[in-house]
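Note that one protein chain is taken out, while the other chains of the complex remain in position.
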Amino acid sequence: MELLIFYPLALVSVILALFVVFNKSPIGSAVCLIGMMLGLAGVFILLQAHFLAILQIIVYAGAIMVLFMFVIMLLNLKDDDTKWKIRERNIFLSSATGVLIVGILYKIIDVTTDTKFDSPATVPDNFGTVEVVGTALFTDFVLPFEVASILLLAAMVGAVVLAKSKVD
Amino acid sequence: MIAAPEIDLISLAPVLVLSVFTMLVMLIDLFVGKNKSVLVFVALTGLLLAAVSSFAKTDWPVSSFGGSYVVDHMSVFFTMIFCLSSGLAILLSVDYNKRENIRVGEYYSLIMFCTVGMIILASSTDLIMIFLGIEIVSLCLYVLAGIRRGDTRSNEAALKYFLLGAFATGFLLYGMTLLYGATGTTKLAGIAEALSHAEVLSQPILVMGVVLLIAGFGFKVASVPFHMWTPDVYQGAPTPVTAFMAVGPKAAAFAAFFRVFTTAMPELAPTWEVLLSIIAVTTMFVGNLGAIMQTNIKRLLAYSSISHAGYILIAIIAKGSLATSALLFYMLSYTFMTFGAFSIVILLGRAGKENLELEDYSGLGFKAPLLGLAMSVFLLSLGGLPPLAGFVAKFYIFQAALNEGYVILVVLAVLNSAISLYYYLKVIVFMYMKEPKGDFQISLTPITLIIIIIGLIGTVQLGLFPGPVISLAHP
Partner (left out) sequence: MLESYTGAAILLLIATAIAVGMVVATTILGPKRQFADKMEPFECGESQLVSPYQRFSVKFYLVAVLFILFDIEAVFLFPWAILYKKLGLFGLIEMMVFLLILGVGLMYVWIRGGLDWE
């Protein structure tokens, strides 16, 4: 039953991810990326990571993709610039990277088909719920939680400094 | 009910004090009029109080927040260095910002935010905290590098630093994830404990995690082959920011680098020692050979800072308590020499013309003998000549490495020290042996004078009488 949901989701995500790479226009790529992130959120739900799935949708598919769109519009690519150009001299590097990735994938499959992974550890019923994540966040990781607010504050100042159009 | 976790605000005192003062600077800036000099006082008071409050706990080492934050001699010493370097950076910027028309309110608060991040970075013993610290520091630096929005070089610096830095942070985070996946904990002590079991230690993903961590930290400390950004960013950023970047954030990244590798992964040392040794040697060579070819003083100092990263990496390879104190001593003396050198670089510039080419230094030695002498002292100290601070600092690192038996590494490092003297002397040759090209319009303000004097005192004092500071740096 789970696999019945997983495979279509994973297939759609992979296809959309390929579209992100092969799409001719950056806006189209960004839209495909949103779809891919939604698919990924579905995979997270199947893994019982509900909170992560919601985060994926709210923060990534929502906020960050809006920023992507604005940046694409801000760069104001002209018609001919919107088509990705393949640079010939990078063929060597790209093929080397490709070989590397295939190697890593092979190794991952090799390791994960090991008998050790046949019976994954049973997870508790409430694993990945907002409650459990929240409990960890507000007890064990209370310090990182508060420090994150400093990070956000610094980011706010930085955004205003760099993007506020009129400096008084 | 969920039981409240233990909260140790006293351990956290420097971070708290500095955060409050940073917000004060932010808000005061909004309400004072044109005259912003009060901000300098508030900022410096905050840094001073933060430095003092780091002694709130005296029975080192104190671990708090379930082992994710620690106050020990290393974190306290680093907090001192950070407060000192940020204070110097703020003082150095006072005249510069007036000259270059930079809005100061955000500038000071970003430097202070960065300092908060650095203190967190040097005191954390948890991967998540270290990540957050690195993010705070980098975020502030991206903005500070590009704070001269009208200047294309500044824009280039910010963009380059941001794009590459974001990638490096990704590597770092991925490395941390793999480490967490293999050991099941983010606490450094917990990781070390987990790695003492043979079945955990034999996992292949650990090696990948270590490699990615080295890539991430290697970028932050500007070591080869992750150094490409350094010359461009150092050149494009406002000069006080360059000085700050070369000292504070670099020291913070080294603190975290050192902590993660020596406390969490001593079991994996055979793996990362080889890798780090190769990186250290190439960093020294690339930095020094690159510096020889530079004609711009900021790029020269950028390459010099790359080579210094190579020497400091030796301290991480050497591990041990002697290496810790060598690292601390090195970072402190590096602070004095670097700020001294950069303050003179700033002094020679004026609005619209920064005078950054080596040619512009021709004849400085006769026209302004004392400035020339001061610059020579800083450069020779950077080159590691006795009896200056740079020599003692290098000596301690080499000694720590020799004690652990890394003879070849030390030989190569000494060789590099000799190479480095070539380009430091080249600047001095320009200053004393060439005819002046134009007249120098040097307006020495009291603040700059103070910084140069602090730099000189530090450089000479640490060179002649290193004893007290070393005993302070020793655990």
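The letters A and B name the chains in turn, as written, and every chain counts its residues from 1.
Everything below uses one rule, namely that a residue touches a chain if its C-beta (ideal position, glycine included) is under 8 Å from a C-beta of that chain, and two chains touch if they have at least 3 such contacts.
Since this is a predicted model, take the numbers as computed values, not measurements.
> In the intact complex, which of the presented chains make contact with the chain not displayed?
In the entire complex, chains touched by the missing one are A, B.
> Check the options A:Val12, A:Ala30 or A:Ile54 and report the residue that touches the missing chain.
Considering the complete complex, A:Ile54 is the one touching the chain left out.
> Could you please point out the chain A residues that touch the chain left off the display?
These residues touch the chain not displayed: 1-2, 5, 27, 45, 48, 51, 54-55, 58-59, 62-64, 66-67, 70-71, 73-74, 76-79, 82, 130-131, 133-135, 137-138, 142, 145-146, 148-150, 152-153, 155-157, 159-160, 163-166, 168.
> With the missing chain put back, which residues of chain B would touch it? List them for me.
Answer for chain B: residues 1-2, 4, 19, 23, 26-27, 30 touch the chain left out.
Here is the rule we go by: only the chains that are shown with their structure count from here on.
> Considering only the defined contacts, which chain B positions touch chain A in the complex?
Residue positions touching the partner: 2-5, 7, 12, 19, 23, 26, 65-66, 68-69, 103, 106, 109-110, 113-114, 116-117, 120, 126, 128-129, 132-133, 135-136, 139-140, 142-143, 146-147, 149, 158, 204.
> Under the stated contact criterion, what part of chain A meets chain B in this complex?
The contact residues of chain A facing chain B are 107, 111, 135, 138-144, 147-148, 150-151, 153-155, 157-158, 160-162, 167.
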